[in-house]
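With one protein chain removed, the remaining protein chains of the complex are shown where they sit.
Should a chain be cited, it is by its letter among A and B, assigned in written order, with residues numbered from 1 in that chain.
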Amino acid sequence: MSGRGLRSPASAAASLVVPLVLVALAAAVGASGTPSFEETVTLILCNLIIVLGLQIFIGNSGVYSFGQLGFAASGAYVAALLTLPATFTALQTPELPKLIADAQLGPLLSTLIAAVASGLLAGVVGWPLMRTSTLAIPISTFAFLIVAYNVLANWDPVTGGSSGLVSIPRTTDVMAAGLWAGVAVVVALAFKWSASGYRLQATREDEVAARSIGIGLMRERLTAFTISGVLCGIGGALAVHQSGVLSPTTFYFAASVTTITMLVVGGARSVLGAVVGTVAVATVNELLRNFEEGSSVLGLISIGATPGLAAIGLGLILLVTMVALPEGLSGGREAGELEPIRRRLRSRALSRSPAAAATDRARPRSARGSAGSLRAEGVSLAFSGLHVLRGVELELPPGEALGLIGPNGAGKTTLVNVLSGFQAPDSGSVFLDGVEVTSWSPARLARAGLGRTFQAALPFAGLTVVESVAVGAMGVGVGQREAVDLAVNVLERLGLGEQAQHPAGLQPPGNQRLLGIARALATGPRYLLLDEPAAGLNDEECRELVAILREVIQDFGCGILLIEHDMNVVMDLCSRVQVLDDGETVMVGTPEEVQAHPAVVEAYLGTSYATGAHA
Amino acid sequence: MLELRGLKVAYGGVEVLHGVEMSLGEGEVVGVVGPNGAGKSSLLRAICGLARPNAGEISFEGRSLRGLAPEEIARLGIALVPEGRQIFGTLTVAENLRLAARGDGSETMEQVLERLPILRERAGQRADRLSGGEQQQLAVARALLRKPRLLILDEPSLGLAPKMIDVIYGLLEELRTEGATMLLVEQNAARTIDFCQRSLVLAGGKVRASGRREELQRNPEVLRAYMGRQL
Partner (left out) sequence: MLEQMTDLAQSLIDALALGGLYALIAIGVALIYTVMGMMNFAQGEFVMLPAYALYVLAGLPFALAVGAALATGIAIAVLAERVAFRPVRNADLAAQLVTSLAVATILQNVVSAAVDARSQSVATPEVLSESSQIGAVSIPNLEILTLALTVIVLGGLGWLLYRTRIGLEMRAAAENFEMARLLGVRANRVIAIAFAISGALAATVGVLIVMQTGQVSPTMGLTPVLVGFIAVVIGGFGRIFGAVIGGLVLGVLSSLLGTYLPDGLVPFRDAIVFSLPVAILIVRPQGLLGAATGEARI
């Protein structure tokens, strides 16, 4: 089995069964169902397309948008206006531009144009919205929904105002809906498994770690937002050509809640979840609607008419899901990832493609032996009145291991944060191979060859081991196939090859730290900053870690800066050690020099130990 | 008064305490020293209810502390002076103190302000305007106002100038002579081992050495715990 994709062909095939099933079911219903059943199924399929649109953005980014139905509305209106005969548009929308008013396009063409229009709208709206913070996006997209509603409801001469449009040709049949739904599923899966999709998922798993491997938050979110807009537009266009009527409230708050409920109940993170959720919730909805007119249970208890019962029921289902089953019915897994299939596939290790095997020692971008270094000059940083760093200097050439030690609160992690762009110093500069990079963002630095790990492992828990390493390469622009080869290479070096298809979140702590290192290595760094990689490791594991890091320096040629408290690791690996205390450099020297130096001993243990009064 | 048995605690998914045993009697002053990453903070967090142990027992005056909320543990009489002080910067000094005082506070407030007159001076100022040393005094004062049965201090000398450390330890000495029960966690081993009757050396999540002051001062394990194998 080649390592060209991130999943085995069998697993991918299993997931792609879903769209085929959808199309087949649609055909079956079309052939044998009653007209009303056919209508119901058609509407469910149109809903599904919208929910898939939601899944593409919400599921992959982990950020909720409450405005996607604004794009369904735009798609619906564009498609409706394009298919309404000229006589009708003259009556309902007198000020509509003649070109559109006279147009009477067929269903396919109008749907395609609606898709493009919605996509453009999503791109335009998304560009400012995706630049706002993660918490502001739900709010600003909610505002967009209300603005869209407001415009549609008040622009009478063009949109028909709050009474909406009628007599729209009813051209969507169950087969058309089924085919479009199948296409939508494929699009959603293709996006999720693309490099762009993986980068976006990384931001969902851990925003900080994602930035450290070169991923641009805004760009990835905007991409998904736009594609989501396209799908929602298609769903809206198809739906309106099934019902024949359209008003601003069709795709407004109630529909937003319903579609979000469908997504959440099914499990937002997977496409299968979107499908399962839509079907489940729609079914429950229909059942409850039947009760709304009033009925009797088992002919014994009679329930009076309760309009709104369905909506209340859905609200309760959403609430219970959030509290009791946050991952939804699918648990965030695709069809090919369900437990029985997974168990059978797990035993097969992921092997590299032959081409990669030939260039075994190949690594993408580290250039061994070239001049340059990572340099900090006079870096100072104060925080709430406390001086955390005072005029610190540091130099790390490629191919060397520099240890950074010091007591708690000395400023070691802060220094690494400054070097990697996560914190800006009050004064001083950072130079990467001669270029001043003090103000660069972490993502930009990653793309320029600086990688780092964090004190907490920050794993991409929802991705598999190989996915979370491959996304490191994808973050710096490597294509998916090459990224996978690279990832497998790195994993095997670190002894994690067997774990490739396992979820990263379930790895034991020692492996998770190694994964963090692997992920940083996948970005092809010239300089690697490791923050306490040995924390929580036992003696045996520490020795292995030192061996691995030595190999990494040898093969990848990168310079490693190592914050560590475990002296054994530092002494074994580093050729030089820099000691920080209270924000200042106490000394820089070889491990032996540092270990014996009284100032260092004093910094850790206090004066009496340094002067040898004890032991 | 306080007893820990087989305590295992994880931090960020990594297990940092691999089965710690410890006991503390009334009126004792016990130190816990060790390099960073040894698990000292996790130990304290577990006692105070901020971290849930994976395994093991914590009992205080006969009651099990596992599963109790932090505020319940605080009301049982355990007061923590946390690492980094964590005073409420946006509240005034007086407000910080008032928050801590328990009901019948006015008498204790006077006593505390007697010990730490600088706080009386700065009563109306916002707490984030205080220097590091003054903030540390505020943090200790807050804990004292709770009239605790057990006072726990997490790295009280962190980031303080030597003179300030003297002031703080002077206060602790006063408290010790008054019979306070204290658990003192520090990275600076020498001062702590000197100060406390008994200490534990924690490294790599395990207790590497423990004993009375005189024993530990002769124990090479202490140096090894910090500085690693001698090359």
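We adopt the following convention: contacts are C-beta pairs under 8 Å (C-beta built on N, C-alpha and C of every residue); 3 or more make two chains touch, one makes a residue touch a chain.
Please read these numbers as outputs of a predicted model, since none were measured by experiment.
Asks: Which one, A:P326, A:G434, A:G477 or A:P508, makes contact with the chain that was left out?
Replies: Among A:P326, A:G434, A:G477 or A:P508, only A:P326 touches the chain that is not shown.
Asks: Looking at A:A143, A:M175 or A:V284, which residue reaches the missing chain?
Replies: Of the candidates A:A143, A:M175 or A:V284, A:A143 is in touch with the missing chain.
Asks: Where the complex has a chain not shown, which of A:V29, A:L48 or A:V63 is the residue touching it?
Replies: If we include the chain that is not displayed, A:V63 is the one touching it.
Asks: Taking the full complex into account, find the residue in B:V32, B:C48 or B:L184 that is in contact with the omitted chain.
Replies: Residue touching the chain left out of view: B:C48.
Asks: For chain B, which residues lie in contact with the unshown chain of the complex?
Replies: The missing chain touches chain B at positions 48, 50, 69-71, 74-75, 79-80, 82, 86, 88-91, 95, 98-100, 102, 142, 146.
Asks: So which bits of chain A touch the chain we can't see?
Replies: Missing-chain contacts on chain A: residues 62-64, 128-129, 131-136, 138-140, 142-143, 146-147, 150-151, 154-155, 253, 257, 260-261, 264, 306-309, 311-312, 314-316, 318-319, 322-323, 326, 384.
Note that in this section only the chains that are shown with their structure count from here on.
Asks: Distance-wise, how many Å sit between the C-alpha centres of chain A and chain B, to the nearest whole number?
Replies: Once rounded, the distance between the two centres reads 41 Å.
Asks: Okay, in this complex, where on chain B does chain A touch?
Replies: Interface residues on the chain B side: 12-16, 35-37, 89, 128, 131-132, 155, 158-159, 187-191, 194, 204-205, 217-220, 222-223, 226-231.
Asks: Which residues of chain A touch chain B in their complex?
Replies: 384-386, 407-409, 455-457, 509, 512-513, 532, 535-536, 538, 565-568, 570-571, 582, 591-592, 595, 601, 604-609, 614-615
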